[in-house]
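Removed: one protein chain of the complex. Kept in place: all other protein chains.
For reference, chains read A, B and C in written order, and residue numbers begin at 1 within each chain.
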Amino acid sequence: MKRQLLLVAVVLTAGIMIGLQLGPRLDWTVAGQPSPTKKWQKGKGWGWVWGKDDEVGALNEMTDASRLAALRLADRGKVYDLGVLYDRTSYKWPGHSPGEILSFRTPEGVKRQRDLPELVDHDGRKTAWHSSALFINDNVATQIDGLGHATEGDDNHWYNGFAEKDWGGNWGFRKADAAKIPPIVARGVLIDVAGSKGLDALPGNYHITVADLEQALQKQNVQLKPGDVVLIRTGTLRYWGETGSDHAKIAAHDSAGISLETAKWLVEQQGAMMICGDTSGLEYQPKPEDAAAFRAKYRSFMPLHNYLLIEQGIHIGEFHYLEDLARERVYEFSYIACVNKIKGAASGFALRPIAIR
Amino acid sequence: MKRQLLLVAVVLTAGIMIGLQLGPRLDWTVAGQPSPTKKWQKGKGWGWVWGKDDEVGALNEMTDASRLAALRLADRGKVYDLGVLYDRTSYKWPGHSPGEILSFRTPEGVKRQRDLPELVDHDGRKTAWHSSALFINDNVATQIDGLGHATEGDDNHWYNGFAEKDWGGNWGFRKADAAKIPPIVARGVLIDVAGSKGLDALPGNYHITVADLEQALQKQNVQLKPGDVVLIRTGTLRYWGETGSDHAKIAAHDSAGISLETAKWLVEQQGAMMICGDTSGLEYQPKPEDAAAFRAKYRSFMPLHNYLLIEQGIHIGEFHYLEDLARERVYEFSYIACVNKIKGAASGFALRPIAIR
Amino acid sequence: MKRQLLLVAVVLTAGIMIGLQLGPRLDWTVAGQPSPTKKWQKGKGWGWVWGKDDEVGALNEMTDASRLAALRLADRGKVYDLGVLYDRTSYKWPGHSPGEILSFRTPEGVKRQRDLPELVDHDGRKTAWHSSALFINDNVATQIDGLGHATEGDDNHWYNGFAEKDWGGNWGFRKADAAKIPPIVARGVLIDVAGSKGLDALPGNYHITVADLEQALQKQNVQLKPGDVVLIRTGTLRYWGETGSDHAKIAAHDSAGISLETAKWLVEQQGAMMICGDTSGLEYQPKPEDAAAFRAKYRSFMPLHNYLLIEQGIHIGEFHYLEDLARERVYEFSYIACVNKIKGAASGFALRPIAIR
Partner (left out) sequence: MKRQLLLVAVVLTAGIMIGLQLGPRLDWTVAGQPSPTKKWQKGKGWGWVWGKDDEVGALNEMTDASRLAALRLADRGKVYDLGVLYDRTSYKWPGHSPGEILSFRTPEGVKRQRDLPELVDHDGRKTAWHSSALFINDNVATQIDGLGHATEGDDNHWYNGFAEKDWGGNWGFRKADAAKIPPIVARGVLIDVAGSKGLDALPGNYHITVADLEQALQKQNVQLKPGDVVLIRTGTLRYWGETGSDHAKIAAHDSAGISLETAKWLVEQQGAMMICGDTSGLEYQPKPEDAAAFRAKYRSFMPLHNYLLIEQGIHIGEFHYLEDLARERVYEFSYIACVNKIKGAASGFALRPIAIR
């Protein structure tokens, strides 16, 4: 009888363990399929595979199962804010328009301006309000580039062949704008390249190779899976400070990034569904003296953008703040990002993606 | 032996069941505490209880445990997008500034303007880009009001006593702006008032009572818990269409909402940590002929805002799209919202909160 | 000797009279030429006659002599302000973007914001400043349309054949923008059509004919001359009030205007170098029920703009305030207008042209 009780106890414990495993880790890859993805092909990635009207690209891979599996990666409930704070002083690529946050209504102004006396004059509590008007570019602070951000060709087409003559407009473009980016809930994997090299931040114009990624992944003991959101850390944002106002410090590192070859490996060999970085463009930028050769070789001043956005339909995350994750060595997590819902915007901007472990 | 195998099987199954229960439903209320909240008091709610420097209010209640419990409410991975799409035509309160999304750079413009010839002239792929510049108000489309949005008193103070003379500014105000709203991950509960009454949408100027909420909750068979994000449906957003351009249709329902008394019940009796609606202001608006009496009674033209934002430190969600949740009768879910990270903004705007079941 | 003294006195007086005549009225038409203009041809007007690079059009007619003669029309020094005051409430054509004047810096804000402490903190006089930031359309309030404002054809060309594919851009267009409009100093002639009919203002959709103009000119006892700036009064701006906020009242008259035929008479028979009105578009607008026939007949929804701006190279003045001139029956004067100097603007806006008698 004691043995039976022991047996019960042991088996019960085993069952509980199995249940716990099955429960929170209801991994969507568990069914033993060679690949859980719908359209991804190893060696090829995605491309214009989602039908001629598609405006979503590789994010079409997300399913209820994949999202649930990603959510289950959070087993503590700790949230990491991956957004950086924006204001008028924030560093940005100089080709984007400047911005101002302007006090539109202030309590003193409301009361002095006297344009809405019916609200203000007889208010016993002397109620008023603040609101701001913003002039802002859609490529500032923490961003996710929409699939129409980059164009190429004489016809100025973007992802899926949408061309300017058909889908341009005055109030932003009209196909595959950032408002079409669905809520992103996916497994996120941080690859801390700076950390794996023992550096605060990679030097400017540093070219991140496949070997760099492999080395960091190995140190981290994490493996990529198809469908991942991959986040690559250069360390640049440790210099963001409160609002990114020290442009020189940020610029000194902002040109580090992955090259086209590295991006291809991530997409075609590993199945990265989205790639994010902590710089303004994710992409390696050559030194001025190397720029001409670089552009001649790749036939583009931003070949990573051509490849990811236009060819592959893969969204790019920029200026994602990865410092807290790196410090706490959180390499695998639930990544959640929801782009502001503004028709015609090229990119989601001033975002606050989160990682949850 | 057969009996032993049977026993093993039964006990193993039982163990798995227990494990599954323990796993995904690691409810933070499980420990039998009378209330999981840190500062909430039944009959009183919150208030200025978080210290004199606090800019976060009731959302301070969130903990790793509460977030994890909220995430565990998602057992399918289905995401509901609670944001409405914004553009220049979108309905908004007329006291806010108008908006434009302007094509800042277009591929044709980049090539014609010739301001960056080093990028464009020798690009073999004829690469260019789209970006937009926005002039936009911070109280448009799907919003979360920051705790400094509403002010009162001769000193024009807001939540926690921050006063304009100290914390005003030119680029928005400088305490408890929307950028201070942390990522919100909490149990969300939809109260479908319109649905419980069998209406497409509540009529304009409809005053939602406590009884209305209780009736709907009963029909839905859901109970509120302290720390919930409560979402109240009037049905107004079924008329949003693509971008909210039919102002008359929206305005016909937008004045329905909860009254001060109903809000107090939600906060002080039920512990609602945040209250969201599907109108521009959440708050019941009287008919013009009733406005004077209303303002005399409540000593404010927006007493709900005075109460929730200023007195209680409770954020208000506005223009949350609840139609899909209502149609599918999803009343309890993981609510996740991350406000854009813009210093000095009064409210998060053009947001895309999500519900996950 | 007395006779000689008398003779001296008489001749001296005559000489003084002649001198006075020659002096202030050094009329540029005095030389008896059939036409003082450089390129104008009766029956034809101007057109693309100024060389393939020209961006100025008919205003090229101005010379030192013509300006001096125009200035000499002012014999009292009384100035009439022809501009209307603009603010966020001002009536405009609904196809233009809305506007806001935003307090950018205020003395309280400067002192609270503390972004420039080196200026403010040790200032014995407690000096600060006001400045505003504007979001504004370039077709508001008192305007002068640049020659690139209207386009036509599959190639979207404007005056002188400048085409979008060549001269478009992202920051406005790059040929014949409003910044190219030279300072205008010319004889101005008011034709008070509303006054000549004894009306406060012409009714909406009123079609001003050549006969209307001839009748008014006859009553006014004024004759047009080649090179004139002709200003045509409908009376619409008597309803502008302070800032043009009563849109219904203004709209009730704003569609009155001259037709293509009337414009042709002014240009081809009379040599009008510029035509101004007191409405938003100068041009007669048909009633909705007549719009289809109108557009079929003229092959354009704004044939006056096609004719004046594109074909003739003649600038259009809009929303010129003519009420004071009409009240005081000032029909001939020195017209002076200087367009704001902003590269890429389609039109001069919020202007303050003046008439001096």
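By our rule, contacts are C-beta pairs under 8 Å (C-beta built on N, C-alpha and C of every residue); 3 or more make two chains touch, one makes a residue touch a chain.
Just so it is clear, the structure is predicted and the values come from calculations on it, not from any experiment.
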Given C:L217, C:I250 or C:M302, the correct residue touching the omitted chain is C:M302
Out of C:V230, C:A256 or C:I356, the sole contact with the unshown chain comes from C:I356
Contact residues on chain A toward the hidden chain run 97-98, 100, 103-106, 108-110, 112-113, 135, 165-171, 174
It is residues of chain C that touch the chain not shown, namely 4, 7-8, 11-24, 63-69, 71, 74-79, 81, 83-88, 95-97, 100-108, 116, 118-119, 122-139, 141-142, 148-154, 156, 158, 164, 168-173, 179, 182-183, 185, 243, 291-292, 295-296, 299-302, 305-306, 334, 336-347, 349-354, 356
On chain B, the omitted chain is touched by residues 100, 102-104, 108-109, 133, 135
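Everything that follows uses one rule, which is that only the chains that are shown with their structure count from here on.
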So, in whole Å, the Cα centroid of chain B is separated from that of chain C by 51
Contacts with two or more other chains occur in chain A at residues 100, 102-104, 108, 133, 135
